[in-house]
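Note that one protein chain of the assembly has been removed; the remaining protein chains are unaltered in position.
As written, the chains take the letters A, B and C, and residue 1 is the first residue of each chain.
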Amino acid sequence: MIDVLIGAMVWSNLLVLLALGLTMTYITTGVPNFAQASFAIVGSYIALTLLRLIGLNPYLSIPVTFILGGILGLSTYYIALKPLIKRKASIEMLMIATLAWDLILFGIIGAYSEVLSAITKKTETLFVFTSLDFNIYGIPGRLIVSSLLVLLTILGLYLLLYKTKFGIALRASMENPSLAEAMGINVENTRLFSWFLSGALACMAGSVLPYLQEIVPQTGYFIVVSIFAASIVGGLYHIVGALVGGYIIGISESLFTYILSILLGPGVLVYSKVISLLMMIATVLLHPRGITGTEMWRRVERWLNL
Amino acid sequence: MVELITLILFFFALYVIVSLSLNLEFGYGGIPNFGKALSVLTGALVVGGILNRLLIWYFGIEGDFISASSLAAYRMTEIVSQNPLIGLGIFLFCVTMAVVAGAIAGALSILPSAKLKGDYLGVTLLAISEVVYLILFYNTEIVGGYYGVSVPDILAFVPGEYRVYAYTVLALICALLVYLFLEKLLNSPYGRILRGHRENEDLIKAFGRDVMKLRIKTMALGSAIAAIAGVVFVFYSSSVVVNAFNRVEWTFYPFLIVLLGGKGNNKGVVLGAFIFVLLKMLIDFYKFDIKYLLHLPFEAVWLQYIVFGILALLILCYKPEGILKEEPIYTPPIKSRLKTNP
Amino acid sequence: MIKVEKLNSGYGKLQILFDIDLEVPRGEITTIVGPNGSGKSTFLKSLFGLTDIFSGRITYQGKDITYIPPHEKTKMGISYLPQTNNVFTNLTVRENLRIAGYILNGEELEERINFALEVFPELRGILDRKAGSLSGGQRQMLAMATALVRKTKILMLDEPTAQLSPKLAQVIFDKIVELRDNYDITPLLVEQNAKRALEISDVGYMFVSGRVAYGGSAESLLNHEKFQSYFLGVVGIEEC
């Protein structure tokens, strides 16, 4: 049981990092980004490259993946979305554009994995890092590192958003871009920032993900469902939503499915993604703005004085 | 080359059916149905799940569903090869059932999301479709899941090497009928109200129309049409395998086609489908040559994804209103005015 | 201070304003009135750069600013307060004031905030409250205070007294006069509350169907027959 919990926590932590980016870019640009999961896979491959070529432990490659991921996020915005936004494209067009971008990333990842295989003389389309993981008093490194990453991200975001001028401007632009523009804030900057952060966080999660599961170029196609579920259940209009949703989805995918399997038999275990999808549907139908959009949440917020 | 052209025409016909149905829902009705794959899957489900069970029962075959399906399909194929009418009869029977099942599935899937709009509605429909897909994929009892089940070859009376052509013709006929039907339908009062609904829901409400009823009707109609494509595809490939009905091919590609061809313009969508399938197949077909030409250090398959993605982006970027713009609806009074007042 | 020549603008393909010629003199209150849908609010947005401008020219202190983006205009001393959503509800009053001076450096910002609070002493007690929890009058004052923080030279207000009680509306109007008299700010108003607004104004314009129907001194507009036929009855009833 404790192992189920540990696994669920690691997965939740990573989901939080991935969902944060999705939520932020949704707030600033208004696009649900279908390429979000592929960002993570790019991160995994960057970490793999550093491991194979210079023997760097994937945990240590996080700063590199963070920065490269940021660049990836920015290029997504510049190449795939900005030209369309300029032409006043509809939201469906933007969604399809992120899909096309996802396909391009998929092709690049695949091609790259082959190039890397030729260098390392190993098949590099499928890999895990789990055997490289460390262990402190029975707690696997992936849990420690992923939790630290989430903590650092939250702390960093909190300080940035609440204690700096740029952060206040960011919150202002998220709430009301046209007014922010009127205040002399260049709203475009906040979009750039959110795309940078979105890519950076996702790629960072990508360096930890192979400690948890095997990575193939197609992995993104499968995990994107969970990321969307996390963001939506938490609430797409609130950054904190990603945090709440990430843990709810991450934990229910493993833990809830596990409890169901005790009650209904092991056959249920294969349907874990169905559970997160159903939770997402229920959220959208009952309360489209997600958990952070509820009155109860507003009270919690007031109490926390955020 | 003939094979390539046949393949292009076949998938062109399939995508015309699916994209036109999406155009009805999304282009005219403003419902972003990101769960399009579900309706195509419904068509397949009818053939694999219902027709097969009927056949198994009719032939009195014992054993597990998947193996029994193989046997039933085989026996039926034998019969059809002697008796063309039975084959066509089965086809019409399945299309009818698929239309009914598709309509029900479409109506049901929009029901819970009555109050949603825009991207939220789209994502919900996507999630519903994905849930059904996953359940059908993992549960091998319903339509064989990842194993898939065989279905009879309804054109078994056509000699083997011509059968692909025959299916292509069948698909093209279906596409043509769907097109004609939709053209007629959308130039009726229903079509005008649908466009009105897309532009301004409140206006429709003000005219005393029930928006929800309109949505349900539209989704039912759209899904019923798309289910036909599922039936054609399943008979063509002689099997129902659930992973063939994933969201990329049956939801995202049709969206790309509708956006490429022009929202709310059926002619444009047909043209869009043609260009899309042509480009996709040509990239697929010539990728090896491109690879040799450019001396790429990786397999051509990756090139295909990258090139296709880039083309899709370019299309979106340079064709924001589609190849053909939405045409005004010519009601008789307008037509007569146009005549007198050119 | 601002001069508009032959302005045609709107949203996308939809044209709303036609051939607008208008001038805002420095140190005077200019008010634009007009029936609903006459394009008054769109005009302010066009000045600020939030609409699509098809043709025409806008100059500010002799400089062409027709196609300058809004955040640049802010730096030049042009402020625009929309009718609703003119403060950030998720931010506190203090944060709102700070964000208003986004373009200023630290010391200057503190100075300007203090200055704004001098003009609006009502805000001192509620600095740490979220703007979303303020009353309508407080919100409007906060919105105007944010404009003061930005070293505004010309302040465009879109119906600042809408949804306020007559008493509160008077407070706001008084503040507007105070801004002109004591702080060298040029207010440009769009008002439904036409009569009261014109009473404190120096210059008045009337828009009808996206065109300028009349322009001149506020007083002359008040007595103009077109204005009386359009408005006075309505305003009169409101005031009863």
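Keep this in mind: a residue touches a chain if its C-beta (ideal position, glycine included) is under 8 Å from a C-beta of that chain, and two chains touch if they have at least 3 such contacts.
One rule holds in what follows: contacts and distances are computed from a predicted model.
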Options "ABC transporter substrate-binding protein", "Methanol-5-hydroxybenzimidazolylcobamide methyltransferase", "2-oxoacid oxidoreductase (ferredoxin)" or "pyruvate synthase": UniProt name of the undisplayed chain: "ABC transporter substrate-binding protein"
Chain not shown, its touching partners among those shown: A, B
Touch criterion as defined above, residue of A:E92, A:D133 or A:E181 at the omitted chain: A:D133
Hidden-chain contact residue, picked from the options B:I50, B:I66, B:I86 or B:L311: B:I66
Residue, one of B:I50, B:I104 or B:L278, that touches the chain absent here: B:L278
Residue touching the undisplayed chain, where the options are A:N57, A:S90 or A:S117: A:S117
Hidden partner interface residues of chain B, rising order: 1-4, 6-7, 11, 66-67, 69-71, 73-74, 137-138, 140, 146-150, 153, 160-161, 163-164, 233, 237-239, 241, 243-246, 249, 267, 271, 274-275, 278, 281-282, 284-286, 288-289, 292-293, 299-302, 323-324
Absent chain, residues of chain A that touch it: 1, 3-8, 10-11, 106, 110, 114, 117, 120-123, 125-128, 130-131, 133, 135, 138, 209, 212-214, 216-219, 222-223, 253-255, 257-258, 261, 266-267, 269-273
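In this text, only the chains that are shown with their structure count from here on.
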Innermost chain, where centres are averages of C-alpha coordinates: A
Length of the line joining the C-alpha centres of chain A and chain B, rounded to whole Å: 32
Gap in Å, rounded to a whole number, between the CA centres of chain C and chain B: 54
Complex contacts: residues of chain A adjacent to chain B: 32, 79-80, 83-84, 87-89, 91-93, 95-97, 99-104, 106-108, 110-112, 114-115, 118, 221, 225, 228-229, 232, 270-271, 273-274, 277-278, 280-281, 284-285, 288
Residue numbers on chain C that touch chain A, as the complex places them: 12, 48, 50, 69-71, 74-75, 79-82, 85-91, 95, 98-100, 102-103, 146, 150
Partner chain C, residues of chain A touching it in the complex: 88, 165, 168-169, 171-172, 175-176, 178-187
